[in-house]
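Missing here: one protein chain of the complex. Every other protein chain is in place.
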Amino acid sequence: MKTDKKSIRTVEPFIWELSVPGRVGVSLPEADVPEYPLPGEIPLRTELPLPEVSELDVVRHFTRLSRLNFSIDTHMYPLGSCTMKYNPKVNDAVSSLPGFSEAHPLLSEELCQGSLELLYRLQTALAELSGFQAVSLQPAAGAQGELAGVLMIRAYHLDRGDRKRTRILIPDSAHGTNPASVSMAGFTAEQIPSDKRGNVDLAVLRERCDDTVAGLMITNPNTLGLFEEQIEEVTAIVHQAGGLVYGDGANFNALLGYLKPAHVGIDVMHFNLHKTFSTPHGGGGPGAGPVGAGPALAPYLPGPIVRTVEPDVRYTLFYPEKTIGRLKSFYGNFGVLVRAFTYILQMGGEGLRAVAEHAVLNANYLKHLIEKRYRIPYNRPCMHEFVATGDVAPGVHTMDIAKRLLDYGFHPPTVYFPLIVKEALMIEPTETESRQTLEAFAEALLKIAEEAVSSPELLHEAPHDTPVGRLDEVRAAREPILNRTQTGIT
Amino acid sequence: MIPYIPHTPEDRQVMLSALGLTNVEELFHSIPQKHRKPEIRLPSPLSEAEVVRELKRIASRNTSAEETAFFLGAGAYRHFVPAALEAIVSRGEFLTSYTPYQPEASQGTLQAMFEYQSLLADLLGMDTVNASHYDGAAALAEGVLLAYRAKGGERKTAVLSSALHPEYISTVRTYIEPHGLRIRGPGEGAWKPEELAALVDDSVFCVAVPFPTFLGDLVVYRTLCTATHEKGALFVVSVDPISLALFEPPGAYGADIVTGEGQSLGSHLSFGGPGLGIFATRGELLRKMPGRLSGITCDRKDRNGFVLTLNTREQHIRREKATSNICSNQGHVALRAAVYLSLLGKTGLRTVAELTYRKARYASERLGSIPGYRVMNSGPFFREFVVRCPIPAEEVVHRLATQKIIPGLPLSRYYPDRTQDLLVCVTELNTKEEIDRLADALSRVGAEV
Partner (left out) sequence: MTYDPDVKYQKSHEWARKEGTLFTVGITDYAQDSLGDVVFVELPAVGKVVKKGEAFGVVESVKAASDVYAPLSGTIVEVNSKLKDDPALVNKEPFGGGWFVKIQASNPDEYEELLSFTEYEAFVKGL
């Protein structure tokens, strides 16, 4: 097989393979100051093995790479729990205004009132949408928001002198970041089961809640796309035992304008701006994971955050009185925050409510179109996403369906998650896809289901029409080649 | 029509009928009635033209670097960003694509990641670089935690240089607090190699140092690194990548973990975010490293391609035993860095670093020779240096703002007792004329004292 290092040939050559000594891809100014010798005491660089290519080489190389990608701009991406909605271009345009892109985070406050105003108004808007008292925009991603929330719960209990609470309960349908965040915050993650309707099992929850429980992490709607029918009972049970409730806000797209999580007993919650609030995913990031808190936990928010000393006139940074501290430098992924703020301003409260309505309508309609052929294990009306199973014929698996969808020009849905459903296919169309696109996607799924019976090899060997076919992940893990040096090519 | 929602009334009608419903609100009946459809008090929606006007108004309340003679650094740096870079990274295929979990649909992203991993590995002199962490501060914090885990969790003390960026030290404290770990160094004001070496004993699992320091100083760490290893601890270096075009990288003298801030590599100031967390390891530490990795493999027709690999470290598989909870990273910012390093290349990066070094030296000479002012750095520095002023630095900044000069950071922002000290940053974008104008303005302030 061709990971024999001397014979690596990728679809596009590597940038260093285009290198010719002497080429430069930028024009830089001449020095207008005297020369100074480099300091003798500091060991100097002897070799700098970076490529030498022209600007045209670089533009062509990366443009050609970009064309190997699927993206929202080119394909529908029905990825459950990712909310791959259209990323409005005006958001990008505004975030590159020099007033934002050339603003330094450590300017004295009177010189950056624009940024502080934006942060304050975004904090306020997110608080209004969720019912929380205060918001910190600092976490760089949902996972960092989760870490913040769990650290806040920890600080709250320690503050009360309570050292017994070492456990955090997490439903078995939860995203992997939940238990990982719990471990990073020094707690033990304990799984609780879902019942037959896909809700948290109340009986088990009651049994497990005692004075050693620090809290519960819950996603609502959950990763089955179902609204937690007994949510108030769930949060009440946890509160009664003295614990607090963390809300994973990944699925907030289904609730905008229809429910404020703070109203049903959530004490702290993160938002995923790169999901609900339309900021671009960028091939893996950056996102933003602001965290909102009710009265019990607001004093512990990570800082600094913004308050106004004279509403609409003067804004200032401050640390909440019992802050858990900083999670990173400066204030958050500001370029992402500008985009989310612009989106909220454009949509307004009415528009965001319509987002939820159409997201949920689209999901239910799509479910209706395919449910006769793709089994839906928890088949009650869903929210913005639903889980189907991909084992539509003997010997056919969800992975085969996913790879065959690529040939039909659709990015596959989320596969093999949540873990509680075997052969899971988690589908979230979002509100920005039209009825016609949904129908085309449903038609593709139904055709593939037919192929699964009549010509399954088409599925097992899929994808056929992409630049590379199904890749050997086992080999990649057994013999990791992670950079140029490890390819053995000089 | 509501922006970005394409449904016509007819579409809604068809879809609701298919579901046997008359009203979209019926889909929300699982939400408790008393909480359903609460009032949302947000301003009325704005059209695109209106929203642009409003955001421009807000942006105009900021002083942008390009309107001034700009000398502020302290963790966020204004370096040249080529137009070709902007054109490439703003392509929708890069900007609006998702994490490459389906590799056949994401070879562009995966190869760009691989190239970033390669270019940074070469720049840092390290074995493996991941596809990005959040920023320099969070990367350092997770680097310290990695060292803690790699030593089996038995040693509980981290030695940190007091000359690390104060916000980085603060971030490390937040991350290590739940694990009951201790920090030595900042409290003792230790930053020179011999001072840090004196703090290393058998309870120490790592020594973490900056290059250059927060105040711009260049420090030789080879001996300290060896001494750290002799005591059985790991050596962590938080770097500025531009400086590594001129000076020996940490991999060359045995660093185990290298972290850093990559914003200088092709990203704008953007009020401090998104940044780029650089994260690199030596040897088998790879297995415990957080973050995504793009690796080469083949398909069934023997064609080479890329996949995300060594995923069992990560949260979506390992869950509570994952090396970290990180999921979304700063992928698009890493793309900017890969394009930046490609455009600048071997010669260009060196030129940027040399211009930066020379201009900072020139500025320090000019400012240091003004009566009443003194450069405080005792040894060599890169890009930044500290100037002690005859009046409080905050007052200096205030006076120069009216002349459209941002002279630097008053150090009292982080060190309350250093009221007279100003951290001045000079990059390849500062002209001699600007530096002379800064010197003249400071001279006038000094003369008024």
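A and B label the chains in the order they appear, each numbered from 1.
Operating definition for what follows: a residue touches a chain if its C-beta (ideal position, glycine included) is under 8 Å from a C-beta of that chain, and two chains touch if they have at least 3 such contacts.
Since the model is a prediction, treat every value here as computed from it, not as a measurement.
In the full assembly, the chain not pictured is in contact with A, B, by the touch criterion defined above. Shown as candidates are A:Val20, A:Val453 or A:Val474; the residue that touches the absent chain is A:Val474. From the set B:Arg12, B:Arg222, B:Arg303 or B:Arg318, the residue in touch with the chain omitted from the display is B:Arg318, counting the whole complex.
Interface with the hidden chain, as seen from subunit B, comprises residues 287, 311-312, 317-318, 321. Remark: the residues of subunit A touching the chain excluded from display are 416, 473-474, 477-478.
In this section, only the chains that are shown with their structure count from here on.
Centre-to-centre separation between subunit A and subunit B, using Cα means, comes to 20 Å.
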